[in-house]
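As you look at this complex, bear in mind that one protein chain is not there, while each of the others sits in place.
For subunit A:
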């Protein structure tokens, strides 16, 4: 399914910014980037910039505000790709 594929791509990006004490297996659909995956706000920006490059989309400030969990990110990615089509 397309969303599984997006999750895989997103996971590959997120894992590069995980702190040493968080394992890749901890990245699940409902994971909270800051509270559960211990990603700081500076690295969250890096994730967003990598997502933009990987999916060919552009996120705005309000998207960033909404992006609390992996699920939130997947919804935003799907919406942006839909608009692009």
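As a convention for this text, a contact is a pair of C-beta atoms (placed from the backbone, for glycine too) under 8 Å apart; a residue touches a chain by one contact, two chains touch by 3 or more; residues count from 1.
The definition used in the following text is that contacts and distances are computed from a predicted model.
J.: I want to check something: the complex is missing a chain, and I'd like its UniProt protein name from "Formate dehydrogenase beta subunit", "3-hydroxyacyl-[acyl-carrier-protein] dehydratase", "Urea ABC transporter permease subunit UrtC" or "sn-glycerol-3-phosphate import ATP-binding protein UgpC".
T.: "3-hydroxyacyl-[acyl-carrier-protein] dehydratase"
J.: One chain is left out of this view; which of A:3, A:40 or A:79 touches it in the full complex?
T.: A:40
J.: Touching the absent chain in the whole complex: find that residue among A:29, A:48 or A:75.
T.: Reading the full complex, the residue touching the unseen chain is A:48.
J.: Against the chain that's been left off, what residues of subunit A make contact? List them.
T.: Touching the chain left out of view, subunit A contributes residues 40-46, 48-49, 61, 64.
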